[in-house]
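Rather than the whole complex, this shows some of its chains in their spots.
Each chain gets a letter, A, B, C and D, in the order it is written, and its residues are counted from 1.
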Amino acid sequence: MEYAKEAVKRGTTCIGIVFKDGILLATVRPATQLMIPTSVEKIFQIDDHVGGVASGYLADARVLANQARVRAQVHKITYEEPIDIWSLARVIGDRMQLSTLYAGLRPFGVSFLVGGVDKTGLHLIETDPSGMLYEWQAYAIGRGGVIANKIFKQKWKKDMSENDAVKLAYDIITKTEKERKESVLDIAIIRKDKFKKLTEEEIKRALK
Amino acid sequence: MEYAKEAVKRGTTCIGIVFKDGILLATVRPATQLMIPTSVEKIFQIDDHVGGVASGYLADARVLANQARVRAQVHKITYEEPIDIWSLARVIGDRMQLSTLYAGLRPFGVSFLVGGVDKTGLHLIETDPSGMLYEWQAYAIGRGGVIANKIFKQKWKKDMSENDAVKLAYDIITKTEKERKESVLDIAIIRKDKFKKLTEEEIKRALK
Amino acid sequence: MEYAKEAVKRGTTCIGIVFKDGILLATVRPATQLMIPTSVEKIFQIDDHVGGVASGYLADARVLANQARVRAQVHKITYEEPIDIWSLARVIGDRMQLSTLYAGLRPFGVSFLVGGVDKTGLHLIETDPSGMLYEWQAYAIGRGGVIANKIFKQKWKKDMSENDAVKLAYDIITKTEKERKESVLDIAIIRKDKFKKLTEEEIKRALK
Amino acid sequence: MEYAKEAVKRGTTCIGIVFKDGILLATVRPATQLMIPTSVEKIFQIDDHVGGVASGYLADARVLANQARVRAQVHKITYEEPIDIWSLARVIGDRMQLSTLYAGLRPFGVSFLVGGVDKTGLHLIETDPSGMLYEWQAYAIGRGGVIANKIFKQKWKKDMSENDAVKLAYDIITKTEKERKESVLDIAIIRKDKFKKLTEEEIKRALK
């Protein structure tokens, strides 16, 4: 377990921000020359109204995100409405807790920030390797988490605009990941029934 | 097993009180800035007439609480009446004992205080990681347990009013968790067929 | 196995006595203030004509007692007569022996005194963690066992009255558990088709 | 395996003798005051024509004897004749050998002397913890085995009378178990279709 939590602490900084009418998820991805940037995006769309960003072992993250996608689809077909964000976070948390119970399995070495919008409003939920769930207004995981969360406490405000959220995300990522030059900011905005990754253009425009 | 019991001893103080016509469950939750307080509530509603509060590994608690909810529903459908509190506590205790029997599983690192009202009256039952069950008039688990239980022995009285129970809970939590400033009192009141979490307002009113 | 037997040796003193027309089972339970006394009774009713008292890990005892109850019910339904006491004791003994055979399971850390009345008469049977069965006229297990069994050899008489059996039980428990002040005597009397726990009143009356 | 064989070497002395028209099995059982003597008999009736006496872990012996009983009944129903003694001994031997093959199981810590009468005559067969089978005219296992077998070589005679067999058994048990005062001689006589335990009276009469 300690080993799994360590993997998260050394992972890339990932942040989530609740703003006026949506959720922002952000992280950086390695921008090694010749690498197709989208292939290492750590922001996963799970359904139209929900996504996640992960820090730690990214192969674990991919597998968990796929299981979450399948459960979201099954829910939609069964109940004819989108899965609510807490149920979805529990799908991930329960799978992680299960792996800590059996001696023959290793815990998943990854934490998620799951963000989405459902009938009950905006939700940003953290899952850690033990399977615990925490809901936040704004939160950061990974190697820059401590610094990032200090900044959040000073700067986050209720009902921020999307642009202010993007600026805040930009500031935090710049501070916490500044020594990693070959990396690029990734931002996803989740609104009601709409998951969208910002283009570099859109980010620049927002920062003006 | 020792490891699991240690996890409970270091967990948040959780208390349960039997009063005149109901059960009070209380604990604190971290009130870290920006965290959505309800996301880390450690008080679980299991059915209309029964709930639980848990100390230790909270991911384990969430999973056990879910299993208890499912069993409560299955009981209601099968027998057309709500599950009695002792049967429900045994569901949790049996699952915990099972995990101590197999070398390939780890014991659950959590204790519950299950409180509820059934045809036989008011019940407050403790389950520990070995699967043992104890019924109490008032009891506390977690890091403040020793102090809390001393206070209970002096202050608890039969047929207390709900307001007196809330005051007693407030006093005990204040004493045992005083060094943790960023935390908020959580109280649930379970009456016949009615589980209810008190708002901050309701707690304040009761303390007057 | 040694570990399991050690758990029994350190358990509460439990005694069983065969008297004129029934079986007496007795032990003490912790009488911690505020605890509901019945919740930690270590005397289990298994069927109308048979019960047990257990020393050691009580969560193990609860689970074994439940399995014994189920088997007693199944027997009654299948054969339209109550299970005999030796068959019931074997149910418990076989389950315990099974746990000693497999490397992946731990032995049950508990001993039972099973007492009951069937067509063949009165029976008081001990099961130990290895699954062995011994039948006694009077016997004690747990931390006071050595002393208690010495007293039995001097004081037990054939065809004692119930009152004499209660007095003998009281004397032995008082001697072996005297340093544990916060504990209360628990006595069950099993007669033909009738399992009954004595009230404090009834015990006092018998001791006059 | 060594551990299992050690358990047998330290077990109670058990002897078997082939006499003129039957088999004698004998051992001692603890005669602790207040213990019901029959509850710790180590001589098991398996069917009308066959029985066994066991040295070592007696919980293992009970379980194996029950499996042998079931197989004897199944044989009788299937083939409409009693199981022959060698087949029955193989049932026990095969089960014991199986437990030595798998890393996840422990070997049975018990040896049996199986005695019986079938169409092929009188048989006294030893099974050891490895599952080996040996047939004897007279043999002893357990802590007094070495001494007992020396005596057998001098004293056993073909076509002994039952009384002489009882006397020989009495002499051997007296010599090998003399330091254990609180023990009582147990003797079973198996003749064609008749398994019978001798009463104390019958033993005394035979010794005259």
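In the analysis below, a residue touches a chain if its C-beta (ideal position, glycine included) is under 8 Å from a C-beta of that chain, and two chains touch if they have at least 3 such contacts.
Model, not experiment: these values are computed from the prediction.
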> Beyond the 4 copies placed here, what is the full number of copies in the complex?
Replying inline: 7
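Going forward, only the chains that are shown with their structure count from here on.
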> For the homomeric pair chain C and chain D, should the interface be classed as same or different, according to whether the shared residue numbers exceed half of all numbers used?
Replying inline: different
> Can you give the whole-Å distance between the Cα centres of chain A and chain D?
Replying inline: 71
> Between chain C and chain D, what is the gap in Å from one C-alpha centre to the other?
Replying inline: 32
>> Between chain B and chain D, what distance separates the C-alpha centroids? Give it in angstrom.
In response: 57
>> Using the touch definition from the top, which residues of chain A touch two or more other chains?
In response: none
> Is the way these chains touch best called a line, a ring, a star, complete, or other?
Replying inline: line
> Got a list of which chains touch which?
Replying inline: A-B, B-C, C-D
> Which bits of chain B are touching chain A when the two form their complex?
Replying inline: 33-36, 38-40, 57-60, 62-63, 66, 99, 103-106
>> Applying the document's contact rule, which stretches of chain B touch chain C when the two form their complex?
In response: 90, 93-94, 96-97, 100-104, 123, 125, 130-139, 149, 152-153, 156
